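One chain of protein is taken out of this complex; the other chains stay put.
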Amino acid sequence: MTRPLIFLDPHPRTEAMVYTPATAAALAEMGEVVTHFGGRADDELVDSMIDRITILVGQTAMPRSRLERAGRLKAIVNVKANWEPNIDYTYAQARGVHVLSAAPCMAPAVAEACLGFAIDLGRGITKADRVFRRGEEAYGIAGSGTDYSLFDAAVGLIGFGNLGRALLPLLRPFGCHVQVHDPWLSDSYLRAAGVEPTDLDELLSNNRFLFILAGVTSENAGFINRARLMTIKPDAAVILSSRAEVVDFEAFVEFGQAGRFRALADVFPEEPVAADAPFRQFDKVLFSAHRAGALAASYARIRDWMLDDIAQILAGFPPLRLQRAEPSQAASMRSR
Amino acid sequence: MTRPLIFLDPHPRTEAMVYTPATAAALAEMGEVVTHFGGRADDELVDSMIDRITILVGQTAMPRSRLERAGRLKAIVNVKANWEPNIDYTYAQARGVHVLSAAPCMAPAVAEACLGFAIDLGRGITKADRVFRRGEEAYGIAGSGTDYSLFDAAVGLIGFGNLGRALLPLLRPFGCHVQVHDPWLSDSYLRAAGVEPTDLDELLSNNRFLFILAGVTSENAGFINRARLMTIKPDAAVILSSRAEVVDFEAFVEFGQAGRFRALADVFPEEPVAADAPFRQFDKVLFSAHRAGALAASYARIRDWMLDDIAQILAGFPPLRLQRAEPSQAASMRSR
Amino acid sequence: MTRPLIFLDPHPRTEAMVYTPATAAALAEMGEVVTHFGGRADDELVDSMIDRITILVGQTAMPRSRLERAGRLKAIVNVKANWEPNIDYTYAQARGVHVLSAAPCMAPAVAEACLGFAIDLGRGITKADRVFRRGEEAYGIAGSGTDYSLFDAAVGLIGFGNLGRALLPLLRPFGCHVQVHDPWLSDSYLRAAGVEPTDLDELLSNNRFLFILAGVTSENAGFINRARLMTIKPDAAVILSSRAEVVDFEAFVEFGQAGRFRALADVFPEEPVAADAPFRQFDKVLFSAHRAGALAASYARIRDWMLDDIAQILAGFPPLRLQRAEPSQAASMRSR
Partner (left out) sequence: MTRPLIFLDPHPRTEAMVYTPATAAALAEMGEVVTHFGGRADDELVDSMIDRITILVGQTAMPRSRLERAGRLKAIVNVKANWEPNIDYTYAQARGVHVLSAAPCMAPAVAEACLGFAIDLGRGITKADRVFRRGEEAYGIAGSGTDYSLFDAAVGLIGFGNLGRALLPLLRPFGCHVQVHDPWLSDSYLRAAGVEPTDLDELLSNNRFLFILAGVTSENAGFINRARLMTIKPDAAVILSSRAEVVDFEAFVEFGQAGRFRALADVFPEEPVAADAPFRQFDKVLFSAHRAGALAASYARIRDWMLDDIAQILAGFPPLRLQRAEPSQAASMRSR
């Protein structure tokens, strides 16, 4: 019997991220492995073996014409967190090809960072450290009079996908009241998850902590615009950690610097940020260079879950760990 | 029938902390109230009414001779987190006088801050913000390669009193394995709490995150000495948040600055720290000016629990919220 | 614009179960509704409108030939807990038609009943009631010497689908150690769920409580055979609550009556059980007439989740609550 062909074309993921020796060994036990790193495989290479590939790991273009020739293909394992538009998701589903993404693998790291950002903004950790170094600190309540806490706090989540669902259990021991805005999810589903479905405008004005966790689609770009940012509860802590495109970023950092609210940005409209970007001087805003999900443990989780689901699929069972594409939604996501 | 006399002498707690209008009104419903703020009441004032006081709020000296004259006294409600040596705890217990402290009221705020400190050290939040301002940030894993996470981490708690017990539920959703060193608690008690009792030396060398949460007694001052600090797992995150006296503070900040481990200090041997203290320049150590417990919500909790327990006691029931003194232990605690 | 046609053909579900006035009103707001109760709709009726149906509720036969004519069909909502073989699951998926079942709606009721059965067997509730009526009771430990508890118990689940996943949180506060045998699920998935993947034979001989929660497929019928039943830990409590076909039922009740283990049967090879079935006299076995999932609340949940998911699908979003068919697995399930 022919061993299944597993093709890795995971750029921009690197060999170190998704093909460590242990992973390579595990894949080699499951099939014949061909890898391509350092850039996306060119069409010639892909087409030369497309009819033999059983498992494709990466974001290789998979239009219908190519899928039609991929007669043995059982799964496309996207080892990133986004859905590229270069796949015909509907046709892949029609063919019974599993299309999977690693988005949930980054969620724990993002959730932890979000919690850390929130406590930092609420309790003034980074700010207090700077003040101490300047010798201007005040002790105890004299220096922490404007601090506030997550305990019993009103919290709003914008978006309740992988990130929101990973953050929620970290908030639970604080006894937060959690409101969620997510237009893709029904109210009863959200209530069953223990959160309160809420209109965006109400959510912005109600909550002490706001987490912006929504993906960006062809329709929602910039939906948290300047006018909406102005309705945020004064002095709230606002954590921007999914995609910069969902907010008016310029207004976001401007308002953070002006003290309207406490702002953290982990994502930016352009990365890297220009050296002379004015907001680099905004000392009241907390900045993080797209670090929330980027953790060695996140890549280990990608490797483990990828191996786990490939094994399931090759054994004739459904995948269990990675996220499955919803054809209509995957197609609407905007990637860079 | 005579209304009970409630005497407030809560210095260094201020009127704003423990005697807001709502608290004053609630106390006035329960009895006759006499207050003294701005310093500790002098002996003359205390002695003039000691035989009529039913509830004493504060840290007024209560040696046996005075307790013998306090025939109506039912409770001493210490609205701070420490046990002062100016009370004869054994005699108070013999007389059936409840001696209570507000230590558990500060614990949620301290636990939240500790969690924030830990995520900051592990994920590099404060450091990354500084790097970004200097325009030297790297994005994603390029900038976060030395970060680590609380998820599935090995965590050691030194001390499992109010602070440790408040921190534990915040760690639970991260799936940490938690070791505890606390010589006052039996192994089976700790195991029942879901933690692993561990020798101090093993605990220091085993864990990725260390939280120093022990109180200081006449016996344990400096027990985390220079030699022990040297056994800490390299690059561990070490949060010092109970009392500076339990460590060799000089070595602690020195090792933090040298990069042996990642250090956070919320408490100091002397507060305020001298303006010219050399460690103010230690840019690898994270500093916080005794801010962990100092939150408006902590004082609100003190007021609420104090009212709750005074009401219970005046109604003839045991107190429920504040911490009761263990005579032998209270007497051994060292306060400033 | 044409309103979507919703066709209800839910037999053996009745009008009372799935089409209460409130449900009817909610469906009427979403589209044109045609219903058929009391038996399965005949082909003539179905075929007369198959090209107009958008949502089909029930277990109407849907071979490929019919699906091909169902050009507007978006979802088949099976309001039972099983997958009938009369649907071409693969072709439905290829067409992008959601095929959903109500299996998770019954799971909470089944899980609660299973917990009640387990406590009954372990603690002897039904038995003690009988003994009391005979005036033969002994008090306290004298009468409960053979009782045992779920606290800290070793528990084995055979099958970890909807039922096992619903039972697990009910066991959590008892601190059980839970082993699971489920050949469809990977070890790492099970470990992430907090259970220990275990071979069937080891699971049977290890555990104090056994819950048989597996569905029956064309391959696993009778896999818990007489020889395997003999390896069960002596005096274990064994709850049979998914499908009788997975065990050698005769041996199961025989061993229960013989005192090899404590047995509960909620399902039977034939229902109703013959009036003269010998095991009706087996007074050491606990019997329940397929009552575990049958609760008014289960039907309410079916109605709610059906409405919720139909609304999602008609709005262009993926369903959220009901279970989606895995084509290969759905096709292998054996129904009566």
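A, B and C label the chains in the order they appear, each numbered from 1.
In the analysis below, contacts are C-beta pairs under 8 Å (C-beta built on N, C-alpha and C of every residue); 3 or more make two chains touch, one makes a residue touch a chain.
Please read these numbers as outputs of a predicted model, since none were measured by experiment.
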Considering the complete assembly, the absent chain touches shown chains B, C
Can you work out which residue in B:E15, B:E32, B:E84 or B:D304 touches the chain that's missing from view? B:D304
Any idea which of C:A61, C:I119 or C:A193 touches the chain not displayed? C:I119
Option touching the unshown chain, where C:S48, C:S149, C:N225 or C:S328 are the choices: C:S149
Touch rule applied to subunit B and the missing chain gives residues 90, 93-96, 184-186, 188-189, 192, 304, 308, 311-312, 316-318, 320-321, 326-329
For subunit C, the residues touching the chain missing from this view: 17, 108-109, 112-113, 115-117, 119-120, 123-126, 128-129, 131-133, 135, 137-141, 143-145, 147-152, 169-170, 172-174, 271-273, 275, 280-281, 283, 286-291, 293-297, 299
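Quick note on the criterion: only the chains that are shown with their structure count from here on.
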Going by the touch rule set out above, what shape does the chain contact graph take here: line, ring, star, complete or other? line
Tell me which chain's centre, taken as the mean of its C-alpha atoms, is farthest from subunit B. C
What is the distance in Å between the mean C-alpha positions of subunit A and subunit C? 35
By residue number and range, which residues of subunit C touch two or more other chains? none
